[in-house]
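Note that this complex is displayed minus one protein chain, with the remaining chains in position.
Letters are used for the chains, namely A and B, taken in the order the chains are written, and counting of residues starts over at 1 for each.
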Amino acid sequence: MRLKSVVIVIAIVTLLTGCWDHREISEITVVVGMAVDKGDDDKFTLTIEGINAKELSDKTASGFAPSVVFSLKGDTLAELSQKMNIGISKNLIFSHMKVLVIGESVLREGILDFIDFLERNREIRDDFNIVTARHVKAADILKVTFLVQKSSSLKLHTQLNSFVESWGGDPDIRLNDFIQAYTSAGKRGVLAALTINGDPKKGGSVDNMKKGAPDAMVVVDSMAILKKDKLLDFLPLKDTRNYLWLINKLEKTVVTVECSKNKFLGVRIFNTVTKSKGSLVKGRAIINLKIRAEAYLDSTQCKDDDLTQIKTFKKFGKLTDKQIKKDLETTIKKLQQNYEADIFGFGEILFRQDYNNFKRIEKQWDEYFKEAIVNVDVNVKIRRSGIRTKSPFSEKK
Amino acid sequence: MVTFAFILLVILLTILIALFDMSLFEFSFFEAMKNILYSEIAIGRYIALFGAVLGLISSVIIDFRIHRSKKESNADERTQG
Partner (left out) sequence: MKIEKENISLSQLLTLLINFLLGSAIVVGVGGDAKNDAWLAILLGGLIGIGIITFFHFFIYRFPDKNMFQVFEFCIGRKITIVCTLIYIVYYLYISSRVIRDFGELMATAILPNSPIEMMSLTFCLLMGYILYLGIEVLARTSEIFTPYLFGFFLLLAIFLFASGSLEFKQLQPILGEGVMPVIKTAFTELAFFPYGEMIAFSVIYASLTNKKYSLRVSIVGVGTATLILSVSAILMIVSLGADSVARSNFPLLSTARLVSIGNFIERLDALVVFIIMLGVFIKGSLFFYAGLKGLEYIFKLPYRYFAIPISMIISLFSILVSVDFADHIQEGIKMVPYYLHFPFQVVLPLILFLLVMWKQRKIKSKRKGEQDGTEQTKSSFIKETNKN
């Protein structure tokens, strides 16, 4: 009898204890952002942003800083991430990371081998935005506070997603995309580049949140293009949209179309598909891109804008086609001639559709890309024109 | 019969719309048909086609059921008679 109860007690103690991995919520700090810069003497400087959960809720907030930003220098991220308690009090949890900022210096040097840690680590999930910092240190990006989301990383995550949805200004790169672009022979990587408008020093204080027009704001500046692990250059935001359009990832955008001198149309694209076909003919890559889109007319400043007439819709549609085609071709040409970097994955299209030929030229794809003939065929259907027909400023009555 | 009506009406309406498009856009008949059939893209096309397929399937099912009930009633008459 006594033996029986002892066995039961031991069984309960051993079986019902729960796991060793448990962590109490009060003992952890959630890391929402990570920034990697080049160290001065060491290889890296790792900066993390841990949130101060109390400040994020309106009920419990008492006006202190919403997050704590702390940096350490070292050679591996693995060690640095566990050594943060040099300054930070609680254990760190990385599974809710929203943003990874890679410093411009790191990209220029091409020391991206720390990515292995992020991919290997079980705690880090592939759902954070990867961006780079232009002109400023990556660590500073995490420090700038913001009125609405308070913490910089949370703000960036929302901001980038909204930007993709409304205009297509962020290539929306996740860890997996980044690694695929690195390993693929027929594709080069891109990253959104952020910068700080204003004084980074002032941006770090709580006072920055109290102003309607903040002293410092993190803004999306441009798009960085990479060749393997080296930074090539930054392209303006317009190219980001064209890039998204060419790889069939654009959701919505607004195109400004010139119809005559200093008169413009605003055309909102709300549904678009890009179909791509490629083959190698006589040692030259030929890529055919077919873009079809539906659009609303959002504004017009043009003459002859009687929008109850079919020919007006036709004319505006043609103008839009032309404008988009011109924009896209400019972007493609720029990358072919100035950078020889195939960010659009044309090589991958060939790899899938003309495998045998592509296999032969895989190594010299960059040169072939430079010489590739890219045909862009755009067809935009303007469906409707808002709740008015003519513009009140229309010349015709 | 329902399926027949379905297909017939689809054809007739397509022709009607094609005729209108021909005179409005000054298309040839072939261009007008192309304009009708390729005018929708992406999600939109699939929803529209999904509706049409749904109609076709339902008409086939209804036809089948009418056929079956007719058979049964015929069989009843025979047993009675």
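Keep this in mind: a contact is a pair of C-beta atoms (placed from the backbone, for glycine too) under 8 Å apart; a residue touches a chain by one contact, two chains touch by 3 or more.
Note that the coordinates shown come from a computational prediction; the quantities given were computed from them, not determined experimentally.
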Listed in rising order, the subunit A residues that touch the chain left out are 270-271, 296, 307-310, 312-313, 381-390, 392
State which residues belonging to subunit B touch the missing partner chain.
-> 1-3, 5-6, 8-10, 12-14, 16-17, 20-21, 23-24, 35-36, 39-40, 43-44, 47-48, 50-52, 54-56, 58-59, 62, 66
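Note that in this section only the chains that are shown with their structure count from here on.
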For the subunit A and subunit B complex, residues of the former touching the latter = 271-273, 292-294, 310, 381
Within their complex, subunit B touches subunit A through residues 24-25, 39, 41-44
